[in-house]
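The structure appears below as structure tokens.
Excluded from the complex is one protein chain; the other protein chains are retained at their positions.
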């Protein structure tokens, strides 16, 4: 691994990531991607370190991805399952975190249904001078930085597999389509993509993309962000299309008339892709509702879909993140 | 490990297993059995490989057995738990499997309550030229090949501990007693035992052993298969008696009058065993309903019961299976 000037202790949000930090993540992920195609697939980088996988909200994909990344860095893993936890006995989340700290956790990977939980734990860990680093694995509707970074690694690797870097994205157009209101993935991607100089076009029904959405973004990103309440203008000449999952389990009200109607208006189909750049590629963070946000044949078309590459990139990117914050933890 | 001519990519069913394949499994399992009695108990055979333990149907025994087998081959393990999975978010099973593939899984051990799921995943993995191998850990009422193979290893090892092989079983009589209709274990054992030249006698109430059952077996096996709707003719001079669990949780209708009546007619007791060969041994795949399909004292009699040996053989046999399909996976 190249020497690095990484100084960030926790990875909580992409809102204040610098271009240099993005580049370091991309280069480190690329190195680990090579490790993963080799024979042993393991490095001793985090030997003796303990990674606590604290998923208060259920997850298979992200939890397994972090678990495998930690194993391939030779870390020891503690899995926390909320159902059988002390939270059911009245313990606070901070006390749960402090228990893992006292047990010897060096890195905590935290997912919680409430926005801000990883931040609160990080602040407490710093207050205690604990040396523990926090990695936000998705908090409520707020941020999912490792997903944003693996998407960035996926698309830059697609453009130059040997040297993924931000400048490859300058002037590109990327459409993000779907349930943006409920998407922490979109919120993270907006920061990474606009920092890389991408023109980001958001498209969704007005119920899933309120005008006020622009206000959550800082000025640096705002002028590269474009809102659409219909699909076509977002797709025109787009280099990449990111579709988002219709998070039916998060929808507390009737945001769309019906799944069929949503598909008619905002579903990605082969026909509609003709509006895009001829080399367009599609991303989806998964899990997918096939036939709703995207047709099944597009999902499976290896010439168009980067969905599998995203998952593969996820392990390498998470190895990079655990490595970068882990080698500096005490 | 001896050099082997193993060419089978997936282990989905014993229906088309060749005698040579059975012999290879028995010899490989015997080698690993020796490893397990040694001091370190571990071999580096699958170092760097990822085994995804995908148990869509709950299981302790089989899941733990595969997990321990994988660990002792030095593989990395990803455990999937359906309760907290993306399936609850509308993802298809094939997409779940493709996610594990993209994450780097080399072997998928799959249990599902629906027959055919491992086959469907295997076909998709082949279509994608993925190099992933599938091991069916029980699919609906269809097959449970690793159980059939561990039973075969248990009884041949019982007859010759130093050299378990098929010919030891030629001309033997084995009774399979109980809930055959709902037993994927019986379905797998019928193929392995008849291939080895065993006369297999099935005994159960007619509701649990329909006449049509013979039709699911191919001609090669049919002439060695005998159906009985009472217990005694199956037990007479039997060398081994396999009792099956009364799968109360699978019974969607009233198949038997009562547990007590079932035990009176088909329960294995010390008295009834007098009909068998003097050296008769009993097998049960577990978990057991003591006092229903078998009396408690027989279960615990080390001179009669092979139940513990089956569990021990399970780890060695599953090491053999993971090894045989794993060293050929890409």
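Letters are used for the chains, namely A and B, taken in the order the chains are written, and counting of residues starts over at 1 for each.
We take it that contacts are C-beta pairs under 8 Å (C-beta built on N, C-alpha and C of every residue); 3 or more make two chains touch, one makes a residue touch a chain.
On a predicted model such as this, the values are computed, not experimentally measured, just so you know.
Student: Of A:47, A:232 or A:279, which residue touches the hidden chain?
Tutor: A:47
Student: Among the options A:99, A:248 or A:269, which residue touches the chain absent from this view?
Tutor: Residue touching the absent chain, from the options given: A:99.
Student: Just one of B:94, B:214 or B:311 touches the chain that is missing; which is it?
Tutor: B:311
Student: From the listed residues B:59, B:113, B:207 or B:328, report the one that touches the chain absent from this view.
Tutor: B:59
Student: Against the chain that's been left off, what residues of chain B make contact? List them.
Tutor: On the side of chain B, residues 36, 39-42, 55, 58-61, 64-65, 67-68, 71-72, 81, 245, 248-249, 286-290, 307-312, 314-315 touch the unshown chain.
Student: Extract the touching residues of chain A with respect to the undisplayed chain.
Tutor: For chain A, the residues touching the absent chain are 47-48, 50, 76, 78, 80-81, 83-86, 88-92, 95-96, 98-104.
We take it that only the chains that are shown with their structure count from here on.
Student: Taking each chain's centre as the mean of its CA atoms, how far is chain A from chain B in angstrom?
Tutor: Measuring from centre to centre gives 41 Å for this pair.
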